[in-house]
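What follows is a structure written as structure tokens; I'll ask about it next.
Removed: one protein chain of the complex. Kept in place: all other protein chains.
Moving on, here comes chain A:
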Amino acid sequence: MDNDNDLSFGLSDEEPISAQKVLKTLEEVWLNEKLSPELLKHQTEVVDCMLDQVQQMEENVSKLRKNDFRVVVHRMELERIRYIVASYLRTRLDKIEMFTNKILDDEDKREPEEKYLSPKEFKFAREYSSLMESHLQALALKHMPTYVQKFDKSKMSIVPNISSHVFLRAKRNITGIIIEGDNETGDEEIDLEENSQHIIQYKCIDRYLKAETVQLI
């Protein structure tokens, strides 16, 4: 009746990952996406795996008697997980809508394995972009004199502010992060101890975020 928490889903050569670990990863991924100024790499594996687990659990729960107190508890947990997944996907869609052109441009330059958008998100981004364009054309540009009818997308697009400051926790000791200084102060170099918390410009640590050695808080 109660499901086995070990999954046969695992990443290529690694041992099977437990549902608990997937949930923990999902929570971290959710926080990182929420708090980062730019769109991060898609984690559809984690999301899909979690949704599979949720579906399996739903089936199990539906087989229990109605008065079994486990029903309420399991349902609550499933609601919590669904909330995290929904919030994660919604945050990504918001970012896609805001930074459409920049994201599509960057995506073109990336290798197939390195893509940041999942296939569905990519489709959404492309359609959104063309809809916006045709909408603006029909609404405004058509009625303007011909010489201003050109629509330069790259000048119009909103770009994420990667100099934005973020709070983070270092998961490991990290040495040699360079912070650009302004005119008076030169460049500063700092080290982060394991488990210490900092506020710092996003662009200084973005590669550590992608390598999963820091966590945004």
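One rule holds for everything that comes next: contacts are C-beta pairs under 8 Å (C-beta built on N, C-alpha and C of every residue); 3 or more make two chains touch, one makes a residue touch a chain; residues count from 1.
Note that in this section contacts and distances are computed from a predicted model.
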Name the omitted chain as UniProt records it, choosing among "Protein ECERIFERUM 2", "Isocitrate dehydrogenase [NAD] subunit, mitochondrial", "Probable DNA replication complex GINS protein PSF2" or "AP complex subunit sigma".
"Probable DNA replication complex GINS protein PSF2"
Out of A:35, A:98 or A:132, only one touches the absent chain, namely A:35
For chain A, which residues touch the unseen chain?
2-3, 5, 19-20, 23, 27, 31, 34-35, 53-54, 57, 69-70, 72-74, 76-78, 80-81, 83, 161, 163-167, 179, 181-183, 185, 188, 190, 196-201, 204, 217
